[in-house]
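Missing here is one protein chain; the remaining ones are kept as they sit in the complex.
Up next is chain A:
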Amino acid sequence: MSAETDFDPDVMGLDHTTVTGWGRTAPTAAWLIRPRTYEEAAAAVLDCGARGGIPRGLGRAYGDAAQNAGGSVLDMTALDRVHAIDADGGTVLCDAGVSLHRLMEVLLPLGWFVPVTPGTRYVTVGGAIGADIHGKNHHVSGSFARHVLALELLTADGEIRTVIPGSPLFDATAGGMGLTGVILTATIRLQPVETSLMSVDTERATDLDDLMARLAATDHRYRYSVAWIDLLARGAATGRAVLTRGDHAPLDALPARLRRDPLVFRTPRLPATPAILPDGLLSRTTVGLFNELWYRKAPHARTGQLQRISAFFHPLDGVPDWNRVYGRGGFVQYQFVVGHGREDALRRIVRRISERRCPSFLAVLKRFGESDPGWLSFPVPGWTLALDIPAGLPGLGAFLDELDEEVAAAGGRVYLAKDARLRPDLLAAMYPRLDDFRELRARLDPRGVFVSDLARRLSL
């Protein structure tokens, strides 16, 4: 390799390896560095060579956001200390490499929960801020960065800066995909809970209009809200869905036997997915069967069902390496948002996906609330749909390009943490603060130390 580095491999755990995102598409090779102290992180940033570096957490970004071909990838997961918990005020100060899973283990027994969690607990705090992640409570709580009180950022000059909300650097970092620097620590405001169980209401929607009407009319009553859509259903059933909504169960909702230990955090874990699975496991037939079953299995209406946090928020976390079911070719996740009043665009897109018969068994619709100020932060008030599709599906690239145009024309955008394929020229239309972001980066990091495959591909 021609890439040069000054690190002693024994000290830093330096390793040259190929890296992909969770979707397992477009592998590229990089030097993997795993700093164990802030000083090692600073040294890695200062010496990361001509092709720069990018921080990486647990690798759950679907696309190429935490890859850096030919350069350095800073695996931040060794920096995983929880420094201080204010159990009265409800805040935590921790390293960016701490996972949300770890935070839940530590915080739940104290009666606190992370303010925002995505569909997996296995993301780091740094990644959560870098992607400005959202969860099922976005319509109430906004995205992750809204709950960050302060963070420490290691910038390209090797300095550690304290960044607080309201500053341009904060707004560039929240959703900035790791390109403003390496987040070292964060102080996060927490959500109080009485129990570790969720009280969940489930209902079915017969088609897309029914679903949207139910969500629009009643979403405000639930802290958490999400709908699973059957995108293989066609005709009158197009957009049929199962809505799952709920809130943290109060103590008095628990039966006596559960009240003895109301804050216990249990997470079932099934055996890992085999490393090699046949390609084409997820065909229209198998996914169609799954969807049919999943829809029929859901009750027409059920209220107040008690569910564990892991079952409600993170059902797939119980199956390690589930991304392997998509086979060697991997998969892409397509997530977009269109604003309120653009329901026509959403309907058109759902119809097109249904007609195209994309084998997607993970398709999720939800309503976003107010957006947060991150310049490249994804959520805007409106409707967001996310779906997984095998990357090997013929003609998929061109099809998604067409959907992008529809999304952009409706004033919407796609989510960079999940992107692996957006046409670069559509980016500016989707993210109007892009120029501010580029300008701040040029000023803060004139040598272009922080760079990723995503940044190269989209000219961030």
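Assume a contact is a pair of C-beta atoms (placed from the backbone, for glycine too) under 8 Å apart; a residue touches a chain by one contact, two chains touch by 3 or more; residues count from 1.
The criterion applied here is as follows: contacts and distances are computed from a predicted model.
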Protein name, per the UniProt record, of whichever chain is missing from view ("Decaprenylphospho-beta-D-erythro-pentofuranosid-2-ulose 2-reductase", "Malonate transporter subunit MadM", "SRPBCC family protein" or "CRISPR-associated endonuclease Cas1")
"Decaprenylphospho-beta-D-erythro-pentofuranosid-2-ulose 2-reductase"
Identified contact with the non-displayed chain, of A:Gly288, A:Gly392 or A:Gly448:
A:Gly392
Per the touch definition above, residue among A:Arg269, A:Arg284 or A:Arg423 touching the missing chain
A:Arg423
Full-complex touch with the removed chain, picking from A:Glu40, A:Asp64, A:Asp132 or A:Asp171, is A:Asp64
For chain A, which residues lie in contact with the unshown chain of the complex?
1-3, 17-18, 23, 25-30, 51, 63-64, 68-71, 328-330, 332, 391-392, 396-398, 420-421, 423-424, 453, 456-457
